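All protein chains of the complex are present and in place, except for one that has been dropped.
Order as written gives the chain letters A and B; numbering starts at 1 within each chain.
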Amino acid sequence: RGAAEAPGMAKNTYMRWRLPLVCLLWEVAMIVLFGVFVRFGPEADAHWEEEKKEMNVTSDIENDFYFRYPSFQDVHVMIFVGFGFLMMFLKRYGFGAVGFNFLLAAFGIQWALLMQGWFHSFKTGKILIGVENLINADFCVGSVCVAFGAILGKTSPVQLLVMTLFQVTLFAVNEYILLNLLHVKDAGGSMTIHTFGAYFGLTVTRILYRPNLEQSKDKQGSVYHSDLFAMVGTLYLWMYWPSFNSAISEHGDAQHRAAINTYCSLAACVLTTMAFSSLLQKKGKLDMVHIQNATLAGGVAVGTSAEMMLTPYGSLIVGFICGIVSTVGYVYLTPVLESRLHIQDTCGIHNLHGMPGLIGGIVGAITAAVATEDVYGKEGFIKAFDFTGSYKTRTPSVQGGFQAAGIVVSLVMAFAGGALVGGILKLPIWGDPADETCFEDDIYWEVPEDEESDVYHMHSPGDKPASP
Amino acid sequence: RGAAEAPGMAKNTYMRWRLPLVCLLWEVAMIVLFGVFVRFGPEADAHWEEEKKEMNVTSDIENDFYFRYPSFQDVHVMIFVGFGFLMMFLKRYGFGAVGFNFLLAAFGIQWALLMQGWFHSFKTGKILIGVENLINADFCVGSVCVAFGAILGKTSPVQLLVMTLFQVTLFAVNEYILLNLLHVKDAGGSMTIHTFGAYFGLTVTRILYRPNLEQSKDKQGSVYHSDLFAMVGTLYLWMYWPSFNSAISEHGDAQHRAAINTYCSLAACVLTTMAFSSLLQKKGKLDMVHIQNATLAGGVAVGTSAEMMLTPYGSLIVGFICGIVSTVGYVYLTPVLESRLHIQDTCGIHNLHGMPGLIGGIVGAITAAVATEDVYGKEGFIKAFDFTGSYKTRTPSVQGGFQAAGIVVSLVMAFAGGALVGGILKLPIWGDPADETCFEDDIYWEVPEDEESDVYHMHSPGDKPASP
Partner (left out) sequence: RGAAEAPGMAKNTYMRWRLPLVCLLWEVAMIVLFGVFVRFGPEADAHWEEEKKEMNVTSDIENDFYFRYPSFQDVHVMIFVGFGFLMMFLKRYGFGAVGFNFLLAAFGIQWALLMQGWFHSFKTGKILIGVENLINADFCVGSVCVAFGAILGKTSPVQLLVMTLFQVTLFAVNEYILLNLLHVKDAGGSMTIHTFGAYFGLTVTRILYRPNLEQSKDKQGSVYHSDLFAMVGTLYLWMYWPSFNSAISEHGDAQHRAAINTYCSLAACVLTTMAFSSLLQKKGKLDMVHIQNATLAGGVAVGTSAEMMLTPYGSLIVGFICGIVSTVGYVYLTPVLESRLHIQDTCGIHNLHGMPGLIGGIVGAITAAVATEDVYGKEGFIKAFDFTGSYKTRTPSVQGGFQAAGIVVSLVMAFAGGALVGGILKLPIWGDPADETCFEDDIYWEVPEDEESDVYHMHSPGDKPASP
C-alpha cells in the first residue's frame, strides 16, 4: 500500500463498472462451461425410469434424493442464513454481511460444481451432478464464508469474488489430495472446510493488514439489534450442524451416527462456552461474541470424526474442550494476533474455525487410529473407512497417520494459497474501502435514511414518559 | 371513490365488528364444509395398515409422506416466513406485512383444500387429502401472497380476506383448466401461481388506484433494520425454492432434477441482479430492493420447466436473463407503470412474479416442444409429460402449443378475475385506510410506544462520544 494511500485519503470504491463486469463475464463463463461439461447424474436424469429397472431398484425412494435432500436444505440454510446472519453483528455492516455472503456463495457454488465435478464426478467427458454434488458445492463455499469472516468489512465485493474464484479452486485441489490421494475421511470437513478455510482467510487478512484500522474502531462493535440478528445465524448453524456433518456420510448408520455425535458435541460446547464467557469477564457477565461463536466450535471439532464410532461421551468431551478453547481464544488470543502478528480477524474465525478445525483433524486421526473390528463389526469396519480395493490392507493406525497428514496438507495449502490470493487482492484495482470507511455499508450500498428521522420522531420528544 | 373521500378526510377503518364477523363466519363455514367433504386420503387413514398389504406395499417408507413432507415444510416456510418477511421492508408496516400474510394464508389454505379438492381429489362424495394436498393448498395461497404484494399497505384485513376467497376460487378454476383440460405441466407454478397471481394483483391495484398516494410517500421507504428483516424473507424464499419447484413433481428423478435446475437458475440470477443493480445506479452502489427481490426471479422462471430436462446450463441461462429483466424492471418499468398506467405496485411484483412468470411459461413451452425420446428415454418421455390415456398420441410440439395456451388462459383469468375482485374491493364497506395513513401499522394494530422513549434514552444524550 503505497504513498497514494495517505491516511484519510479517499480511495476509489466506485463499483459501477468493475462489479458488473466481473459478475457478467464470470456468469457467462459459467454458462459456457456448464454447457460443455455439466449434465444430470443418472438419478436426476429422465432415463432413470429405465435405468432403475436395469439396476433392479425396486422403489423411487431409493433415489439418493430422498437420502440427502433434507440434509442438503439444512446445509443450504447454514451457508446463506447461518453465515450471512452470523456476520451481521456489526452495527453498520448488515447489508454487506448478508449481501456479499449471498453474492460470493451464489457464484462459488457454480464454480465449485465445476471444480469438484472435474475431480470427482467426471465421466466420459461430462460432469454428472446430483444432490450430493449440490451439498459438496455448498460445503466448498462454506470454506469461503469462513475466510470471509476474517476480512469482513474491509474488502470490496469484487475482491470477494476474486477470492472466491481462487479459494474454491484451491479447496477442490486440497480436497482431491485428501480424499483421493491420501484416502482420508473428512465428511464434515474439519480439515477441508474449517482448517483450510480459516488459515487461508487468516493469511489473506495478514497480507491485507491495515495499520490504521483503528480509524473505524467505532464501527467494529455491535448494537443491541445487530446482536439479535447475529443470533439467528448462530442458532441456524448450531441446529443444522448435525445435518452438515452427516450430509455426505454413507447411507444408513453412518449418517445416523454423525448426526448424534454432532448433536452431543454441540450441546456440551454451549455449557463450557457460557462458563468461560462468565469466568473470564471481571463482572461475570456473558459476552454475546462468545455465545454467537464459541458455541459452534463443537460442531467444527467433530467434523472429521462424527461419522466414526466417536461415541456420545467422546463427542461431549470434544465439545467440552472446544467451548473452552474457543472462548479463551476470543478473550486472549485474538488481541495478540492483531497486535503481535498483525492478523486482523473481524469475526474471530481463528477461534471458531481455526483451532477447532485443527482439533477436529486430530480427533479424527485418533478416532481412526484406535478403530477396531470389535467396535465397528467386520463389515462396518471396512465400510466406515472404505478399506477396499488398493486400501484393503491399510490398518487403522496407518489411517490415523494419513489423517494427520491431511491436516498438514490443508495447512500448507491454506498458507500458500492465502499468501498468493492475499497478494492478488492487494493490487490497487479492486476498489477496497479506506481505513476510515471500513465496516460501513454506505460505501457499497444504497442505505436508507436513519430510523430516527421522520417516522419514529413524529411523536417525540414531548410525550416521552419521565423515566425513573 | 366519490366525493366522500376528500383528501385528508379520515376514513372509517374501525375493524371491531367487521373483521371478527368475517373471520368467525368463514371459519364456521370451513368447519361445516370440511365436515361434509374432507376426509383423510388412503395413506393418512388408519386403514392404510390393511390397505398397504392389499396393495403389496412392502414398507412404511413408501408412504407419500416420506417423499414429500420435507419439501412441504420448506414450502410452508416460504409462504409464511418467506413472503411475510420479504414484505417487511416498509419502515412502519412490519406487523401488517407478516400479520396479514399470516391471516390470509391461514384462511386461504383451508379454502384451497376444499376448492382444489373438489377439482382434483374428489372421490365418492369426499375430498381425500394427504400431504400433496397440503402442498397444493400452500401453492394456491402463494399466488394470493404474490397479489398481496401489489396492494401491501393500502388495504384492510377484511379486504385481504375477501380477495383471498375469490382468488383461491379463481386459482382453482384456472389450475383445473390448465392441468386437466389443457393437460399442461406446471409443477412449480410459473403460470398458475406467478403469472396468474401477479397479473391478478396488478389488476386489483389498478382498480384500487389512489391518485393521492404521495401523501404517505414518506412511509413507503425502508429503514436499515426493516431491510434486514426483509432479507430473512428473501433468503428463505431463495434457499427453499428448489423444494417449491420439486415438491409435487413425480417421485424419483423428476423431483431430483427439478431441485437441481432451480438451484442453478437461482445462483445465476444472483450474479446478474448484483451486476445490474450496480450498473443502473449512478454511484454504482447496490440497491437492497433489487437484492431482496430480483435474486428470486430465477426461481419463478423455471417453475414450469424445472422438472423437465432443462439441463443445468439451460437453467443458468434462464436465471441469467431473469436477474437482468427483473432488476431493469424495478429501475425503469415500475415508475412508468405507476405514472402512465396508474398501477401502484408496492412490492414490485410485476418484476419478481409477472415478467419472470411469463418467461417461465414460455421457457416451459419451449422445453416441452423440443423434448425428444432420445433426451428423456422412451419411458422417461412418457412419464415426464404423462403422455398416457387420451394423451398417448400428443407430440412434444403440440404439448408446447398447449403450454403456451396455458399462459394465455392464466393471463385472461388474471385480468378478468382481478377486475371483478378489484371492483368488489372498491366498495366503501371494507374499512381500507385513507391515503395519508397507508403503509402505517398504527391503523389496524396496537403499536408499542417508540423505541427511543424511556429505555434507550436513559443514558442519552450526555454520554454520546464525540463522533468525528
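Side notes on the structure shown:
Criterion: a contact is a pair of C-beta atoms (placed from the backbone, for glycine too) under 8 Å apart; a residue touches a chain by one contact, two chains touch by 3 or more.
Everything numeric here is computed off the predicted structure, so don't read it as measured data.
Only one of A:L21, A:V173, A:M288 or A:A369 touches the chain withheld from this view, namely A:M288. Interface note: of A:W26, A:Y263 or A:F402, the residue touching the hidden chain in the full complex is A:Y263. Considering the whole complex, the residue from B:P70, B:G188, B:G299 or B:G314 that touches the absent chain is B:P70. Taking the complete complex into account, A:M309 is the one of A:V22, A:M309, A:I366 or A:C438 that touches the chain left out. In the full complex, subunit B touches the hidden chain at residues 14-17, 19-21, 23-24, 26-28, 30-31, 34-35, 38-40, 43-50, 52, 59-61, 63-66, 69-70, 73, 76-77, 80-81, 84-85, 88, 92, 94-95, 98-99, 102-103, 106-107, 109-110, 113, 129-131, 134, 157, 218, 225, 229, 232, 436, 444-452, 454-457, 459-461, 463-465, 467.
On the side of subunit A, the interface with the absent chain consists of residues 59, 61-62, 66-67, 70-71, 74, 91-92, 218-219, 221-225, 227-228, 231-232, 235-236, 238-240, 242-243, 251-257, 259-260, 263-264, 266-268, 270-272, 274-276, 278-279, 281-288, 291, 295, 309, 311-313, 316-317, 320, 375-381, 383-384, 450-455, 457-458, 465, 467-468, using the contact rule stated above.
Following the convention adopted for this analysis, only the chains that are shown with their structure count from here on.
Spacing of subunit A relative to subunit B, judged by their CA centroids, is 32 angstrom.
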